[in-house]
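Shown below is the structure under consideration.
As you look at this complex, bear in mind that one protein chain is not there, while each of the others sits in place.
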Amino acid sequence: MTKSSPGFAGIYPPIPTAFDANGKIDYKAQAENLARWEAAPLEGYVVGGSNGEYISLERAERVELVRFTRANSAAGKQIIAGSGMHSTKATIELTIAMAEAGADAALVVTPSYYKSKMDHRTLIAYYTAVADESPMPVLLYNVPANTGIDMPVETIVELSAHSNIAGVKDSSGNVGKMGEVCHRARSGFQVLAGSASSLLGAIAMGAVGAVPALGNIAPEQVHRLWSFAREGDYESARAIQLPLIAVNQAVTARFGVPGLKAAMDMLGLYGGPPRPPLLPLEPVEIERLRTVLTQAGLL
Amino acid sequence: MTKSSPGFAGIYPPIPTAFDANGKIDYKAQAENLARWEAAPLEGYVVGGSNGEYISLERAERVELVRFTRANSAAGKQIIAGSGMHSTKATIELTIAMAEAGADAALVVTPSYYKSKMDHRTLIAYYTAVADESPMPVLLYNVPANTGIDMPVETIVELSAHSNIAGVKDSSGNVGKMGEVCHRARSGFQVLAGSASSLLGAIAMGAVGAVPALGNIAPEQVHRLWSFAREGDYESARAIQLPLIAVNQAVTARFGVPGLKAAMDMLGLYGGPPRPPLLPLEPVEIERLRTVLTQAGLL
Amino acid sequence: MTKSSPGFAGIYPPIPTAFDANGKIDYKAQAENLARWEAAPLEGYVVGGSNGEYISLERAERVELVRFTRANSAAGKQIIAGSGMHSTKATIELTIAMAEAGADAALVVTPSYYKSKMDHRTLIAYYTAVADESPMPVLLYNVPANTGIDMPVETIVELSAHSNIAGVKDSSGNVGKMGEVCHRARSGFQVLAGSASSLLGAIAMGAVGAVPALGNIAPEQVHRLWSFAREGDYESARAIQLPLIAVNQAVTARFGVPGLKAAMDMLGLYGGPPRPPLLPLEPVEIERLRTVLTQAGLL
Partner (left out) sequence: MTKSSPGFAGIYPPIPTAFDANGKIDYKAQAENLARWEAAPLEGYVVGGSNGEYISLERAERVELVRFTRANSAAGKQIIAGSGMHSTKATIELTIAMAEAGADAALVVTPSYYKSKMDHRTLIAYYTAVADESPMPVLLYNVPANTGIDMPVETIVELSAHSNIAGVKDSSGNVGKMGEVCHRARSGFQVLAGSASSLLGAIAMGAVGAVPALGNIAPEQVHRLWSFAREGDYESARAIQLPLIAVNQAVTARFGVPGLKAAMDMLGLYGGPPRPPLLPLEPVEIERLRTVLTQAGLL
């Protein structure tokens, strides 16, 4: 049912989707961005994650972006495809389509609309059904800031027993929880940190890698941080980590995807407009963001 | 751009979608349920709302359910179609399709995935774009328990100035807020209460009607409650209201859509299974629900 | 153990505590305010509630304020004394002292520091111990905006069986919950609404009275609203209710106790400074508050 389970140690930026002024995907800009990321020390990409505005994409666009990324990246780069839909059946079908489009793993967000019913029993049933049918390894995706759901340790640990569930991307920033998962999940289960703000803390507690928005605009720094920490040189890692926190807050919690795209525009990548309902930053926000990037030495 | 704005005074149950054991829509069961509701004193239906599991439906299924409900209900019944999607463009297109399928009004839920960015400016832009293009009146849909977004009074009031935004369905249960909206919105803007637990309070504060889950299983009682309150007989209304609160909590906050469907099964309607990831109630939950219905005199 | 249980139907403003510029209680100003309130149609006062800044008062000050209010108010006015402390023993002792100082009932806030432990079992034990020892009727006090604790219906209903627990002041604004309490609590158990924003809705659902901050600055209006609703004239009540919501939001959620005091200063009562850590409003906030009062016709 699955390829031999790959390792996800490393940095996998959740790449944004380039839109033109009419809200259409701009594949030329997407290719240029990918060329930049390909030159950086990255182990792969998350395609169709929260920063990819997957929620605003058509299903066909999501599949095409995976195919496109696969075609425009080196063979060794792992493609992790966001394949979460709102019904179990739709998620399974999209996961299969993503594997056919060239993805190496599926990143499956917690369903979240019926929040009070997304209990242990329901999440176990959901992920088990998806992992049973997925032709590639599944990564759980916990992102409470977007979903309002914070998957409990017990649920993650029980799901880790499934041979086709390879790990979890946890964007909660709760490194104590990540450590508890590392301790109690089956051996080989991998934790990926979802946020660069606490990346060093997450690695200290046992995370093997990360899916950081910041990886799009500062891949070298984020990767160096990760490398130093992996080698046990926490002091050098901390010297990189601390100045990046304010930048990361700016392109996530504070300004969100429009902020990440504005930062990309400032840094010579193609950011462009988000797809509505998301709106571009206002001029005063752009200036604040510029200050943050300048203070961190990225501009 | 719009038909002459209709009134929404009355009770509009958010009808569930009947699925068979394989998760397919069971139109025969849906028709039988509709026949029951048609015999009840209801002003219309919400099709494809939260209780209709719209989030787990394919787009084509959502449209077909509207067409089907229109075809199976009396001419005077108003069909309010849930037409919210995750991108502005997709919502506009579905809203137009819903009008063509026979809907009288669109119920448009707040976009919610990028919660920190769903600010006043973004919501104004979103709803204005949708209302500008909608061939039928738009109702705002505020349901914080599902979306994690609670649309502020200021935003609702500003949107009420749009001639094609007819009102708001507010499921927050915050009747003070509903009153403030009634007071400050443009004259004629209509507030529909989303919950039967505080329906009498909502009417007292100015709501003209409701979209209550309870309307599916106790339409006569809910409608009588509403009628008494409209006529100013609050004491009679209260005598109906108070025993219904526990039932309403059971089929919404406590047991959710699976609870509503289990109650329908008990009451001779077709409930059936929810579509996964939602799971049917467990036996012990069914017994608790039966007790609640019995205590309220519905069984 | 208790006097024959009094009725709390009516309006009981939670009176603020007058401080001079040095943070000392200004009894002269307090007396002048009381004289104004005595001339208004009010059934009594809550002394040492949240708006009385009880949390910042010394224990002796809290007792003295009750004695002072008793001495400066008509015989028929009921004095409800906030007597919640953080330990069970301290609450019992203060409750006894409050009765000796002339209070007619005790308003006992939920303990809240150890939030995760304030479960049903703990709250039942706490209130039972206090009510067992109290020489006067106890009112439960649920104020989640300040405490982070929202007492469940089950807990209130179980406590209502205690002969010395006369009712609950619920400041949650959740009128559905108030209705459920009215329905399931022992006969005679009284619900007082804690907020004027949803007062009409609360009365519709069964509340007998209120403890509204707004009662300090608009007692005639609030009392008229209550009287109309009690008589079943909901339309007249609503005409008073709706314009008051914005004012109430301003002197509670938005500007808090400093806002209430600033409003009192504008209206010819003594507001004065709050006790630190609370700070007086800033000039720009005062202007905004003045606009709100003016728009509501209070200025």
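In order of appearance the chains are A, B and C, and numbering begins at 1 in each one.
Convention: contacts are C-beta pairs under 8 Å (C-beta built on N, C-alpha and C of every residue); 3 or more make two chains touch, one makes a residue touch a chain.
What you are looking at is a predicted structure, and each value in this text was computed from that prediction instead of being measured.
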item	value
Touching partners, among the displayed chains, of the absent chain	A, C
Residue among C:A9, C:A145, C:M266 or C:L298 touching the omitted chain	C:A145
Given A:T69, A:S112, A:S195 or A:Q221, the one touching the chain that is not displayed	A:S195
Absent-chain contact - pick from A:N33, A:N174 or A:Q221	A:N174
Chain C residues touching the omitted chain (full complex)	23, 50, 55-58, 86-90, 111, 113-118, 121-123, 125-126, 129, 145-148, 253-254, 256-258, 275-279, 282
Residue numbers in chain A that touch the chain omitted from display	173-177, 179-180, 182-184, 195, 197-198, 200-206, 229, 232-235, 237-238, 241-243, 245-246, 248-249
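We take it that only the chains that are shown with their structure count from here on.
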item	value
Centre distance in Å when chain B and chain C are each reduced to the mean of their C-alpha atoms	35
Two or more partner chains touched - positions in chain B	none
